[in-house]
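Report on one structure; see the data block that follows.
Every protein chain of the complex appears in place save one, which is left out.
Take a look at subunit A:
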Amino acid sequence: RGCSWAAGWRRAWHRAPGVTGRRQRAAACNTKGEAVPAGKSGLAPWLPVVGLEIHAQISSNSKLFSGSQVQFAAPPNSLVSFFDASLPGTLPVLNRRCVEAAVMTGLALNCSINKKSLFDRKHYFYADLPAGYQITQQRVPIAVNGSLSYSLCIDNKRSQMVTKTVRIKQIQLEQDSGKSLHDDKRSQTLVDLNRAGVGLMEVVMEPDMCCGEEAAAAVRELQLILQTLGSSQAVMAEGQLRVDANVSVHHPGEPYGVRTEVKNINSLRFLAKAIDYEIQRQIEELESGGTILNETRAFDSRLGCTISMRDKEGKQDYRFMPEPNLPPLILYDAKSLPSNMNHQQVVNIDWIHQRLPDLPSVKRAKLVEQYAILPEHSFTLLNEDGLTEFFENVVKKTQMKPTKVIGWIIKDLLSYLKQHSIAVKESPVSSFLLADLLNLLEKREISSTAAKQVLAELWKGQGKTPLEIVQEKKLELIKDQKELEEICQTVIDGHENE
């Protein structure tokens, strides 16, 4: 069925032990956005409010302001230039590819692209920020006022989907910091600056979401969009996509409550869990007469709860100031394009817009139109890397209707893949083999039960073709009328007494 991943983690959440024994259902709003019913005290219902700050690492060869390489897992401090190490006398030089990535992403999220944007310094002290400040875009970012549409399953059983929208406040370009490895035993921190200076796109989503499920669905869609554009590979496990959630609760009709920021979330599943936990924590705190502090909390994935990160330093004052070493970033479109400028120095918004690939929502619509499959199916196809291609390849090579093929892909193939935790491209059953099998079924040479048996055999990856397996196991359907009559007669004769 559609959104198998969403259903999957939701089931997992319900099975996992709650923070306290009595809390049984998820602190989710329903898809109509209705409030969470009150706790034991029967007070007015609560409206949770969730906003997100997402940092996506830009997929580029070199860093945002320097020519050192961007690569995951390299020897420590080997991908660091003098500028990245903040040695005196070095200056930032903006990477064109990073600008294009941000423009692409802004356009894909329906933003207005600011033809003039500015860079600022955000000051704070930390060992992995050698300059003592981060270059970001606080005043005038590169893109503003966009939107992202995403879908949710209403009901596990019915597989009905509902579309929601979240507003994008802005997208800004900024530097990543280095990595700190904490060595508590020796009371020291080891610093690797390989990541320092890598380009990031910070995507700020307005607090239009109301629960963990919505947030996870929105981030998933953003992830697919970024991967389709190629502006970021957005793999959460490799730190290419980092999400911080801002959570608060209030009663309907009253002003928004104090919000907390939840950090240290490493997967979509944990994102939903962390948000739902925090919503519940705040409700319980307020219902028992406590208050919510405007603080940062870290999600502990082991315990499934958020923990205060309050340190003795108090509220941060970042002392934002304009970056004195960088003039404003000017972008052009077809109309404003100067005729005498070096092409290499020009980023043309219209040129980029024309070359945007089909976004996931468009791809899904095309699949539904072309193959008459259900919308939920199109979601599942796009959700697994390579599954759409696999499906289309099978359809090309078989006479079976796509609406029947999709069942085999989603119910049979995908469940095998999930069971063995392997990706589509690692599947021992190729699209050729599956197409061959489905052809046998379509030509009524075998029954569908037999086909499932053959698939199980094929899964072993022993190199046999479907036809070979059918013949080996004598799974061919008997088509001869006379033969069938003889068999039936034998059975009837054998049970004459009954």
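In this text, a contact is a pair of C-beta atoms (placed from the backbone, for glycine too) under 8 Å apart; a residue touches a chain by one contact, two chains touch by 3 or more; residues count from 1.
As a working rule, contacts and distances are computed from a predicted model.
When the unshown chain is looked up in UniProt, the name that turns up among "GATC amidotransferase", "Queuine tRNA-ribosyltransferase catalytic subunit 1", "TBC1 domain family member 7" or "Sodium/hydrogen exchanger" is "GATC amidotransferase". Across A:L107, A:C153 or A:V191, the residue that sits in touch with the chain not pictured is A:V191.
Shown as candidates are A:N77, A:S147, A:T228 or A:N266; the residue that touches the absent chain is A:N77. Residues touching the missing chain, restricted to subunit A, are 60-62, 66-69, 75-83, 85, 93-99, 118, 123, 125-127, 180-184, 187-193, 311-313, 317, 319, 322, 324-330, 344-345, 347 (touch as defined at the top).
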